[in-house]
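This structure is in structure tokens; I'll ask about it shortly.
Yeah, one chain of the complex is gone here, protein chain that is, but the others are all in their spots.
First chain written, first letter: the chains are A, B and C, and each begins at residue 1.
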């Protein structure tokens, strides 16, 4: 009989693990994603409830209080956060998870310190790994949050001797770990190792540019899975090990997929600031040759006439629309044009903006009907017959050199081929480059006209001009 | 130190299991399949070698002798078997694997009987499952082998009260198992349970038609994996459990994929003889309505003229070519036609013949250049511009009712659209139906001419006629 | 190595294989929700935190455990809810897909 509860716990864990697996699988496809999330949440609930029955748990009130506090904070944060701040939010939550895993190791260390029983070698190794990965996840995610939230500058931070310094940090982590494996009860060294791990997380993320943060967060998410798995080895709990390994591995694959969608390699994302694989950054120099090229610029009135008398308009939103929060005005413009009988479609590039699905989220917020949103593969063949392509704050995703110039850092990335439309209007504030830092030939084409100004102002002006047509 | 060997064994098992997983994955894609097979074989070698180091193994000579005998028989069989007998061969090997798993359980039972120590409940359950699944795999595979090899008639065998009889068998297995769980040392009942399991395997396969044997073998392959996993629970060996579960699950998926390629459901494959889901068999009645339709028949001389003066010929081989072993003559015909300047291509339907890849294997044997073989998706758009489609012993895979008649049992199966070619010549012996048992409208079309006769004769006659052109 | 550790290693390796295989092609719109959902799963360390804070006496390890419980729970609850909110946005898409 005494056997019954542990067996029940383990079998429930097995069910919960299966729910995680099925949930993750379903999260990967649009039709089942919401279901998948619910399944994973049910798995988590089962796992938590059943763990409370563990014989080591004697002190319910405090734990239940902790769970309640955590759940309330989590729920409030989830409902308060704005859709456009999702990447930061995920980064923040991820950091909390990583720190919790690290804390489990620290708590276990303290417990063993008090019990003064000898610590088996494999437990020490797991603990040290947990502290390292959890610590890096914690501070790394915090920096990523700060960069995305604008608390910190988004540009890569480098300083002289940065790489030797990093090597030194890593070295001291290893030396400290070796000491602890010999004498696991040395508190100062343990705290030193914890500190070094935290600093390593900071050093890992600061040299990476703000635009790459979604990738970094995805990678740190994979780390937080590994940290949970390491915590699982510390307290020898299968559930932690399975869930952690699942997230660790699937997170890695997702990171890879995200890099591919942006036509970057993970290596260049992580190390481009050091000039090793810096394709994307190096390309900025290309802008220099552009000085003698001519740009056609128009004013909103002319723009409104082109749009109002077109039969078909394709709107291409980009990062600039997100920054300017112009989605509502864009929606209004589309409504006005439709009233005039213009056929309006939106062309959504998969990596427009700064997070996957960025444009979908913004346009959904502005209640743009889903039928008007078109995928890249869908709309590209139609662009040739389009009268006007209206590019709002997008740059890289419409850069034709991705198709033609094999020396360009974005060469090979599939783009929205607005240069094939009969006319193209581009709204942006000036001639600055986009995320990839490369000049855009589109702006110098004869068929292209520029409408310089912030996206929100310009679109609002277009709306009022179109109303007067 | 004494710990070192068991740990080493387990870690090697982990490596071997990973090799199995990667090997299976690679086996699923043409470019890597051979590599994958080698990886899995290396994993197996590792696992076997390391198991010999197990402390329970004291008696090396006999085991090494056994391994040597088994390896020689296996190797000789593998090199002697003809390519066209592959499905039988796989079935036979599968049966051996299943019987080995069952024997492990029987041996363990005998050991425990001798040791007269009490048997834990879960060990008994695993043993009983192992005997059941392994036994069914063994005799089921043997019947499948006999049907494919022609030792037994391929047609479904049914007899009155078959289903009550099967229920009775299953019932006695369950009753016997219950007895054994209470008194695990009852030898006669144990042998009875073994016997019933073997009979169940026979009863499972005899009502299934010979053409469905590839699917049945794939399903039994999945069973043999489960049997190995059950044996793993009996001797508590992780390697058996992992490899068994892998094969059990992936085999199930593969069975499903194979059924889908033939546009059947697994249920109808297994139970159509009982008239429960018998779509494919029931359709045979459709032939009745065909009596008043007219067929155009020609002789080889006319056929040779049509072929020799065509610009393009597409050859569609089917089961009849395999039965008649006509592949070499077909190759010769193609060569002769090419000499006359005719453009010759082969159209390979994924489920032509009776095993996946059947046509590829036969044509490869006859040294048909790989560039001339075309997939269904590849060739279908070209058939409209083809002068003559030459159908050799194929029937279901060119049946247009799969496209048009939603009451046909093969409705929805993608077919080779030879009815779109300018002319179609069909070589077959008479007007019999093919595997699915449905009449074929193609034969009654005005553009279609029939060349009645066995494939080998007819093609040989065509060759000599073409030579005289 | 102890038997428990070896079993744990097997479990870890197999779960990692599952993780690698379970994600195939994911449309870009789902990248962020998938990341956030799996991030919520990584809050599983709440179990470790519960066990760590289960002792009856007040010790530093218990306090650390309780902090970990709170942080991990924020991660779990916030993560699943935020994911659901994001996926709600694509509801219309779901119907079409």
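Convention: a contact is a pair of C-beta atoms (placed from the backbone, for glycine too) under 8 Å apart; a residue touches a chain by one contact, two chains touch by 3 or more.
The structure displayed is predicted, hence computed values, not measured ones.
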Which one touches the absent chain: B:124, B:197 or B:221?
B:221
Only one of A:129, A:148, A:194 or A:242 touches the unshown chain, namely A:242
Given B:15, B:170 or B:261, the correct residue touching the omitted chain is B:261
Kindly note down the residues of chain C that lie in touch with the hidden chain.
3-4, 7, 10-11, 14-15, 17-18, 21-22, 24
If the hidden chain were put back, which residues of chain A would touch it?
3, 7, 10-11, 14, 17-18, 21, 25, 238, 242
Go through chain B and note every residue touching the omitted chain.
17, 20-21, 23-25, 27-31, 33-34, 36-38, 40-41, 44, 47-48, 51-52, 54, 56-59, 62-63, 66-67, 69-71, 73-75, 77-79, 81, 83, 86-87, 89-90, 93-94, 96-97, 99-101, 103-104, 106-108, 110-111, 114, 120, 122, 214, 217-218, 221, 224-225, 227-229, 231-254, 257-258, 261, 350-351, 355-357, 360-361, 364-365, 370
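Convention: only the chains that are shown with their structure count from here on.
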What is the distance in Å between the mean C-alpha positions of chain B and chain C?
42
Could you pull out the residues of chain B that touch at least 2 other chains?
none
Can you list every residue of chain C that touches 2 or more other chains, as numbers and ranges?
1, 13, 17
